[in-house]
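As you look at this complex, bear in mind that one protein chain is not there, while each of the others sits in place.
Presenting chain A:
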Amino acid sequence: MHRIGVIGDKDSILGFKALGIEVFSVEDAEEAEKTLENMVVNNFAVIYITEQTAKDITPVIDRYNSRTVPVIIPIPGNQGTLGLGMQGVKRTVERAVGADILFKGEQVN
């Protein structure tokens, strides 16, 4: 049995609770890191993390990139998107193809 969770600031992730997703509000990067690692140990298969939180702990997130589970997905927080998720997609393309063929130089902010 696997679980789904969301990490982020309290205001962004409040709504997810109503869907039955477990929410973990965090204040700073250190707390986020600890929460994330706890979640991985506790059998969370899908972890959404707001970009505002994710941007400070990218090394930790990248560590799980090559594993099948957990799936860690950045989502925009309520302050708008930082483009972190799209950058991730772009990076994946660049690694596989060797060049960015998907965005064709279009600005990914």
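A few notes on this one:
Here is the rule we use: a residue touches a chain if its C-beta (ideal position, glycine included) is under 8 Å from a C-beta of that chain, and two chains touch if they have at least 3 such contacts; residues count from 1.
The rule we apply is simple: contacts and distances are computed from a predicted model.
Choosing from "V-type ATP synthase subunit D", "Proteasome subunit beta", "Probable chemoreceptor glutamine deamidase CheD" or "Stage 0 sporulation protein A homolog", the protein name stored in UniProt for the chain missing from the display reads "V-type ATP synthase subunit D". Panel shows chain A; residues 1-4, 11-12, 14-21, 45-46, 48, 65-66, 68-69, 71, 73, 75-78, 80-81, 85-86, 88-89, 92-93, 95-97, 102-103 of it touch the chain omitted from the view.
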